[in-house]
Each structure stands twice: as structure tokens, then as C-alpha cells.
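All protein chains but one are shown at their positions in the complex.
For clarity, chains are labelled A and B in written order, and residue numbers in each chain start from 1.
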Amino acid sequence: MPLKTEEMVLNMGPQHPSTHGVLRLELQLEGEIIKAVKPHIGYLHRCFEKHTEVMTYPQVIPYVDRMDYLASMYNEFGYAIAVEKLLGIEVPERVDFIRVIMGELQRIASHLVAIGTYGADLGAFTPFLFAFRDREKILSLFEMTCGGRLLYNYIWVGGVSHDLHPDFVRLTREFISYFRPNIKEMNELLSFNKIFVERTANVGILPLDTAINFGISGPNLRASGIKWDLRRDDPYSVYNRFDFEIPIGDGRMGTVGDCWDRYFIRILEMEESLKIIEQALDQLPEGDVTSAIPKRIKPPVGQVYTRVENPRGELGYFIISNGSLNPFRVKVRAPSFVNLGIMDELCRGHMIADVIAILGSIDIVLGEIDR
Amino acid sequence: MKTTEDIFNILKIKFADAVIELKAGVPTEDYILINPFELDKVCTFLKNSDDYKFDNMMNLSGVDNANGKKTTSEDGTHKTEGGTLSVFYHLESISLKHKITLAVTVSIEKPEVTSVSEVWRSADWHEREAFDMFGIIFLNHPDLRRILMPYDWEAGYPLRKDYESPEFYQGMKVPY
Partner (left out) sequence: MIYDFLLKLTGSEIAAGFIQSLLPLFVFILPFALFAVLLERKVSAHMQDRLGPMRTGYHGILQTVADIIKLVQKEDIVPTNSDKPLFNIAPVLVFTGSYAAFAAIPFSSAFIGSNIDLGLFFIVAVSGLVVAGILMAGWASNNKYTLLGAMRSAAQVISYEIPTMLVILTIVMMTGTLNLTTLSELQTGYFWNWMILGGPVAGLVKLAFIPSMFIGFVIIYISTLAEVNRTPFDIPEAESELVSGYHTEYSGMKFAMFFLAEYANMFAVSAIVAAVFFGGYQSPIGYLGNTLDILWLIPIEQFFWFTFKGVFFVFVQMWLRWTLPRLRVDQLMALCWKYLIPIAFVNLLIVGLITVL
């Protein structure tokens, strides 16, 4: 009787330590080599888009918090910009600066989680806790500002809910001077570790044209070697007033667009965010932050698509208004949702251990994918 | 940089029957209405032509226009007949930095649109989502399954305005 061989199907998830939530990857294996990856999503579906249809515009804000729960501030930021554009209102300058500061702090916090969990995925547990230690400091700044550590409901349409705490500027400056050396420490501990580089360099290479065709955005796109950042290329709020670099992947450890590049982009972006925060703190104008908040939000009939550079990529809001108090349709272009689509393309021919490395480097948040 | 109007004029010459109408004057966004069955040709042209290079599909969203006739029967249940569904395509060129919005409108009874997943791979999951939520059938799509809802969800398409959630799913009570 001839020996029969068949491909093994391995279900990674929905309950698995490194799928970053409830994601199920159906792996087709030949030995330990991946033949195909089929992501199954939707385990965290909370009907966000359906909910918005029965709520007023301000009521949606707490819900957008819960999409990308690691970058809630940025979700609110994007939503507020979209509705303001639909309403045609301008916000006071101080509000814009506060939003930028919060957004960039959120970006650092989110990247810290990405970097830390990436280390943990590859078996280095200490960077994970180092990253969370620093993230706690940012969350304390948020707590001081709006009372929430994870879900804020802070950035409102037309303004922000509270003005900054009197100590906020001082404590943020302290945080910046505390955090700068820690980035270096993280580099020494993880980024240039020989084993870490071996595991990530030349793994999951994403060429630029494939990346664009798949709609990849954010750090993952920049790692493939293009200077494309919505903060610079499609500026919103007051980002055009700050001076910052856009780091791109240069294939320093392997090939342009490999996992190491995607990881290291985030380290570099944290430094740039620090720069933006410093400049914003220096230029922070005085003023009222709640004056522009409309009493009744009832946009005219119309539609708007706005997008912001979320820590994970291009977060777009497509809002259709029919002139009533409730949005007619809110569609969210979630960066993780689009970025996850590349998994199959990146994983083929790699080993099981590389699936973890690739998934971690894409940095997804399931709350946003499933909405 | 090309405005929506420029692009519309050129498309109108090139694809006379495919391009239907330019919707201008809608607050904050103009869009071009395209014939759902010729959409892929228009999109391939927009992507490959050197003047436009729309290499990035930012977003694809299904919309239920809720313009059907609503009738209330004697026992109080509502029934909607007719109406249209739309799909909006937000395109962007990374190299030339211009944007455009395309739209197609199909009837709710026969919601069929040509798939553009061959043109932009990012459309693959977006179209699955639109199918999942609105029941829009994308012709030539390689793998049109539900994506966010369970694969065996039989109660219809949740984002349609006339959707009503079922009593039970797999023996579990749905309204909690």
C-alpha cells in the first residue's frame, strides 16, 4: 500500500496567545512550511456601523473609542474632523494643538504596545514589560486630562471635553525627557539583538507595489520604502506647522520591507512623535476649548470621506448625512482590516514561527478589524 | 492634480456608456456615477493610465439608499419594496496625489456589480464586507463569502435599512 500524505490544516486561534485578540488563522501546512493562510475574522463584531444609524453624532464618539482600543484618541480625532468638515465649522487653535498632542502621545502608546507584544511574540518577554511600564506613564497623562485610561471620550465634535490640567504641560515635558533614553534601551535590548534580527530580517518581505495594491498603509507601507504619511501628504488639523521626519524602511538588516523594517519604523516614529509633541507644547496657544462645540449637531445633506494617520495606518471615515440628527451611514476604513488582508501573500513559504513574526509586525487590533 | 470634473470629461469621451453622471454640488464631495457592469473597465483604465495612476483604493463602502416604498401591513409589520443600493469607491493616486470618488447604484432586487478585486487587491475584503452587510453581489469576485457575520447567518444583510434581527440563531436567543 503506498503511503498517503496530505497537507495538515492547523487552526491558529481564535484562542491563541499571539493572535492579538480573537483572530483565527487557518494554516495549510506541509510539515512546518505554510502553503496558505486563510484569516477568519468577525469574532469581535459589535455592529458599530449599525449602531451609529440610531445614534446622534456626539453619541457615536464613545463607540469609536472601542474600535481601535489602543488608539482611542486617534479614532475620536478622525471622527471629529469628519463631522466638522460635514458641518463646515472651524475649531479654535488651542483645540487643534491639544488634539495633536493627544494624538501623538497616543501614537507612542500604541507603538509601545506594538513593539512590546512583538518582542513577546518572539519569546523576549522583558521588552514587553518595559514597553508597558512607559505606556502607563502616557495613560496617566490621559487620565489626568479626561479621567479615562483606555477609552477617553475626550475629543468632541468642535472641541475637546475639558481643558488641559494645569500640570499637564510640565508633566508631559518630564515624560519626554524620561522616555528618550528608554528608546535607546529598547534598541539595545531588542532591536539590535542578534537573535531578534535573525528572526525578523528577510522574513515576510513586502515589496512596495504589492503593498500599494493591497492598500497597506501607515508604518507597514513606509517600511516598504515610500515616504507616505497623511500628516504630511494630506495634512489635517495643524500638522503642517510642525517639523518632523518621515522614517522609511531602508533594509538595514535585510531587505526593504521585511519584518525588522516594519518593527524599526515604529521605534523611529516614536522619536518623531516626541519631536512633534515638544513643538506643539512650545507653541500651545491660550484660549477656550469648548466654545466651538455646537449645541445641536445637524449636518446638511451630504457626504464626506476624511482620513487621518492612525498609528496603524490610514483611518478613514465615510459619513453620509441625510440632514437628520443621526448619521445615515458611517463606514470606517479600518487600517488593520486592510492590512490583515496581506497575510496570505506574506506568509506563503515561511514557517509557523514566521507567521507569528509577520502577524506581529503588521500590528493589528482586532477590535478595529471586526468593529 | 486633476479635479473630478476633468476626469469625468475624459471618462465620458472614452467610456460613453459606462459613465453615467457627474454628481457635483453635494456638500464636500463630488462623485461620478458609473454603470455597475462596466466598472472594472473604467477602474482598470484609471489605474493604468499614466495621467491618473489611481494605484490605491482607499475605501469601498456599500450604502442602502432607503428609497424603497415602505408599506405597513395590517399586523403592524413593515415591508419595503424597491429601492437601490450604492457602492462608493474612494480612489487615490499616491504618486500624483489626487483623489476621486466613484459610485455605482443597483436595484435592491438584483444587486450585482462587477468586482474590482482584480484591479486592486485591497478591494477583495472590502467587497466581501459589502456583500456581508448589504448583500451586494460582486461578479467575478474570487471568494465571495461573509466576512464579519457568521458564515451560516441566514437572517439577511444587517446594514440594510429594512433588516430585522432574527429571534434565534443556532438555538440561541438573539435580542438580549
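Note that a contact is a pair of C-beta atoms (placed from the backbone, for glycine too) under 8 Å apart; a residue touches a chain by one contact, two chains touch by 3 or more.
Keep in mind that this is a model prediction, so the values were computed, not measured.
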| item | value |
| --- | --- |
| Visible chains in contact with the missing one | A |
| Touching the absent chain when the full complex is considered, from A:I89, A:L139, A:I293 or A:M351 | A:M351 |
| Hidden partner chain, touching residue among A:E198, A:D250 or A:D288 | A:E198 |
| Chain not shown: contacting residue from A:F48, A:F97, A:F130 or A:W228 | A:F130 |
| Residue numbers in subunit A that touch the chain omitted from display | 8, 10, 16-18, 32, 119-126, 129-130, 133, 189-190, 193, 195-196, 198-199, 351-356 |
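Note that in this section only the chains that are shown with their structure count from here on.
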| item | value |
| --- | --- |
| Separation of mean Cα positions, subunit B and subunit A [Å, integer] | 26 |
| Contact set on subunit B toward subunit A in their complex | 26-29, 55-59, 61-64, 66, 88, 90, 94, 97, 101, 120-122, 124-126, 129, 133, 146-150, 158-159, 161 |
| Subunit B contact footprint on subunit A (complex, rising order) | 41-42, 45, 47, 49-50, 53, 85-86, 88, 212-216, 226, 228, 233-234, 300-305, 307, 314, 316, 318, 320, 328-329, 331, 333, 337-338, 340-341, 370-371 |
